[in-house]
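Only a single protein chain was left out; the remaining protein chains are all shown in position.
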Amino acid sequence: MDFTLDSEQTALRDAVRGLLSKAYDSSETRRQVTKTDPGWDEKTWSRLAEMGALGLPFAEEDGGFGAGPVEVSIVAEEIGRVIAPEPYVEAVVLAGGLVAAAGTPEQRAEIIGALAEGSLVPAFAHTEPGARYSEDARGVTATASGDGWTLTGVKEPVLGGGRADLLVVSASIDGGTGLFLVQPDATGLTRTSYTTFDGGRAAHIAFAGTPATPLGEAGADQSAAITASIAAAQIAYGHEAIGAMATALEETTAYLKTRKQFGVPLMTFQALTFRAADMYVSLELARSTVTWATLVLLDGGDTVDALEAASRAKLQVSKAGRHIGKEAIQLHGGIGMTAEYSVGHYMSRLTAIDHALGDGRHHLAALSATLDDHGIVDPLP
Amino acid sequence: MDFTLDSEQTALRDAVRGLLSKAYDSSETRRQVTKTDPGWDEKTWSRLAEMGALGLPFAEEDGGFGAGPVEVSIVAEEIGRVIAPEPYVEAVVLAGGLVAAAGTPEQRAEIIGALAEGSLVPAFAHTEPGARYSEDARGVTATASGDGWTLTGVKEPVLGGGRADLLVVSASIDGGTGLFLVQPDATGLTRTSYTTFDGGRAAHIAFAGTPATPLGEAGADQSAAITASIAAAQIAYGHEAIGAMATALEETTAYLKTRKQFGVPLMTFQALTFRAADMYVSLELARSTVTWATLVLLDGGDTVDALEAASRAKLQVSKAGRHIGKEAIQLHGGIGMTAEYSVGHYMSRLTAIDHALGDGRHHLAALSATLDDHGIVDPLP
Amino acid sequence: MRLQLSDEDVAFRKEMREFFTTQIPQDIRDTVAARRELTKDQIVRSMQAMNAAGIAVPNWPVEWGGKDWTPLQRHIWHEEMQLAGVMPPLAFNASMVGPVIATFGSQEIKERFLPKTANLDIWWSQGFSEPDAGSDLASLRTTAVREGDEYVVNGQKTWTTLGQYGDWIFTLVRTDPAAKKQAGISFLLIDMTSPGLTVRPIELIDGGHEVNEVFFDNVRVPVSNLVGEENKGWDYAKFLLGNERVGVAPVGSTKRTLAQAKEYAKTAGPGGTSLLEDPLFAAEIAELENDLLALELTALRVVAHSADGKPHPASSVLKLQGTVLQQAVTELWVDLVGPDALATGAGEGSDVPALARTATPNYLNYRKASIYGGSNEVQRQIIAGTILGLRG
Partner (left out) sequence: MRLQLSDEDVAFRKEMREFFTTQIPQDIRDTVAARRELTKDQIVRSMQAMNAAGIAVPNWPVEWGGKDWTPLQRHIWHEEMQLAGVMPPLAFNASMVGPVIATFGSQEIKERFLPKTANLDIWWSQGFSEPDAGSDLASLRTTAVREGDEYVVNGQKTWTTLGQYGDWIFTLVRTDPAAKKQAGISFLLIDMTSPGLTVRPIELIDGGHEVNEVFFDNVRVPVSNLVGEENKGWDYAKFLLGNERVGVAPVGSTKRTLAQAKEYAKTAGPGGTSLLEDPLFAAEIAELENDLLALELTALRVVAHSADGKPHPASSVLKLQGTVLQQAVTELWVDLVGPDALATGAGEGSDVPALARTATPNYLNYRKASIYGGSNEVQRQIIAGTILGLRG
């Protein structure tokens, strides 16, 4: 039972923090980056690649760096601290994680090496209109045709789908859900990218008999890989949110200390400082759960444990993110509403994370359904 | 649309307030009364009868005073203001209301006259062990035997059941739920009275072939009368709770004004005064809903409206009562925990009201089930 | 005590409902129903339709276009408007500067401004808030120095809502720098085309342009544009802010938005199933409906008691709880649309419903509701201090 970073991990954190705090030194810098497509900075992405951050979770034989969920969590949290718009969780943890979990050795070598180098940015096309947070794929159908496969249907919103160099697509196959690799310029594929409220990008992607390559064994049900990768991404999102919440709280306390009203600093008003204290409580409780969930991943227990841990983390993050995001704006007053100031963007990003891969309510329902499986919740294996 | 009392109603309120504030001039007086059986003061009950308060909701031809739900609400609210332990809602609104709704003219004349005079205190024996808030009766069975009826089964907890001069008992009959009048000294009836946490009394009442007289037509299903009387009692309880919450808030604000800590009055601490403000918000919102529910009763619309209004009132009162009760104690600090001081008793009484005839969660579930029956909620007929 | 409306009020309600659901151009009500921003033109056409019917400024003196309505009728007018998806008459004109001019202005200034104000021929902006002032309005620093028949105005206002459309701006300016805080402030009307006046947009977190900064650099304003007496502006502002709080709970629009959410929920589950079958959603909606009912009834109680013109002490409850519920319903919308909430920028060809795309911008935008127009902290202060007598 140990929640502390070792010296290598601390060095990683410091390096990533150094890089990102330079890249996003102000709210204005981030706004400039998010205003133009693809909504993030290719140079920053390259620097993250140079630092090794993009290959962390992958095996060395696949072209990764053989680190694990803790190292991923460190990067994600630093991404969150400056709400860097680079698609770390989406491209590395989720799309990359699927390739690592389901791909053939050749696919892994080809894709993960390029991803780790920063030269290939994949996206996972999974969410379907009207499907909410379903983990299967019903809106896109895969058909074997000759010695290949084709896809037909629609995915939307696909985070980062407009810029992606390669799409990992879930599709319904006989006996379950398959995964496919699709080139963005493939026949019969149309994609339309648009902005999301947090400064990101998402796309509507339509497949009409679009040629696709099975990821891993052709015709195999990849539901388990999808579920596991989504769980890892949910937990990584949790760390991104922790970083964002920590900054939102720091900015709020700094504001309460410096901003004067009625001739005195705002921190003179106890009703405000007590609310900042409650924000701290929410943050620390969420931090504990999310860190624990990462340790469950690290521990490599069975998938059931990881899924439950991911749901627990996401639920706690949803509650804390809403609480802290709203209060950060309210305690700032009007200035918190403006796009020039930062806290509003933190709330936006927290809201986006909340609704990606299942919000708090969704995960609470999942936990409610398994209530009877245990007497007490014991965090230790 | 008018929420104000007319002059007669104001006079009634002042008279009841005068009587009750004299009878319960301190927390200690109330404690003395609740310590000895039956847990309330027979003299105060007689005075309420003399004032006409016990006969208010009943028709003049039955021996009542022909007033209505508004007058009942006025008395209930004054009861709540001093948390008088007299069983006004239980004996008058609930048990008396059932007799008025279901009784034959002879039964009405006999019972209601005596109730209004204060010489007969009835109780409604309805709640059954393990049945939660069910409105039917499965734990007590009525059997026709010869020209009479007998009851067998158990009712518990029966509020005021130990002191009652007459029991109105719900029992399962062919085709529904019947109502019966039972003498407390009837053959085969055992009753054991005990204290409730709010200073009241409840009883375990067992029937073993106990002779009983049908209330109203023999063998008739009285479910509608039961439901309607319970709704009226739920609303009256709402008013009792409003009175209790108003006093709890008054005591809390008075305490914040006078009590000094760290050399200054507690009201210097904004975090505390803002919480008192939130208590006021809860109180006024609940007051609006409960008053409206009484007007729905007064308006005499169909039963569906009255039941829904009662659920709406009870839900709002449940939320407000928990909020105000807890905060009243917390803002008092340690002294709020003591039986010598009053706010704790207010919280106890609010908790008892919450869990009598359905708590907030129960009524929220009822309202959730009918969500699709309307587009918007319109308070006006 | 009585539940029903009087026959007269029932008839009045019917009349209002008919007017708002038939006489306001459909495109305007459609835009509101789509939870999108109205254009300037739509806002103007909407208010002018009301003014043509004589019901744009019922709270003004009858001689200037007002109506001798009871407070309950004003409430019904306001509710029916919101239920029909009609934007209330521009508050800066109808509730703010209009009543101030009508109450404190000279006959000349009334004639110059009131008819055009009622008809939205002049679009008024509000110039009260300043940077670094926040809820402490009286600490304002914009100055107006008298030179002959003119004031020379210098300083900056902020949070000027829809100031980009403004023709004129009513301002609080400091005319006596020696006087203490609340004294020495005047209420001055300024033509926004005056040289030296510039408007700079402030982008909000939902990406919208709704508020502005207004800069005054030696702006020359005729003394005849002063409302009432010099250095009495704080009194007029207090009068105005008092008006602002009456009927401030947005009950009708929140009810409409909640009903719309419920309708949306019926097919928003996976595969078009109903989310009303999801017990947590159902309970949340049922609780919101109940809370809204409580708020509406409280508003009716306040209305009934404000016949003498003084605001009911509980009116702070309306603003506070009104924004709490308004915000809760915008949050419900985001939860209902789920992952579609991300698709805010989607356009033609998107499979995400239009109402899903506006959910999050509305949610983010409405965080303002508990800040502007007297923050919820100010409302709590008022309740604690004025109603409960708790004075720190």
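For clarity, chains are labelled A, B and C in written order, and residue numbers in each chain start from 1.
Keep in mind that, in the parts below, a residue touches a chain if its C-beta (ideal position, glycine included) is under 8 Å from a C-beta of that chain, and two chains touch if they have at least 3 such contacts.
In this text the structure is predicted, and so the values were computed from the model without any measurement.
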- [ ] Would you list the chains present here that the left-out chain is in contact with?
- [x] A, B, C
TODO: Using the definition of touch stated at the top, determine which of B:119, B:145 or B:338 touches the missing chain.
DONE: B:338
Task: Of B:5, B:51 or B:271, the one touching the omitted chain in the full complex - done: B:271
Open item on the list: Touching residues of subunit B against the unshown chain: what are they?
Closed with: 127, 129-134, 138, 154, 156-157, 159, 192, 194-197, 200, 202, 204, 259-262, 269, 271-272, 322, 326, 329-330, 333-334, 336-340, 344-345, 347-348, 351-352, 355-356, 359, 361-362, 364-365
TODO: Identify the residues of subunit C touching the omitted chain, counting contacts across the whole complex.
DONE: 279-280, 283
Task: Residues belonging to subunit A that touch the chain removed from view - done: 1-6, 9, 70, 249, 253, 256-257, 267-270, 273-274, 276-278, 280-281, 284-286, 288-289, 291-292, 294-296, 298-299, 312, 315-316, 364-365, 367-369, 371-372, 375-377, 379-381
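Here is the rule we use: only the chains that are shown with their structure count from here on.
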TODO: Could you tell me the distance, in whole angstrom, between the mean C-alpha positions of subunit B and subunit C?
DONE: 42
Open item on the list: Suppose each chain is reduced to the average of its Cα coordinates; what separation in Å results between subunit A and subunit C?
Closed with: 38
- [ ] Among the residues of subunit B, pick out those that touch two or more other chains and give their numbers.
- [x] 269-270, 273-274
Task: Two or more partner chains touched - positions in subunit C - done: 377, 380
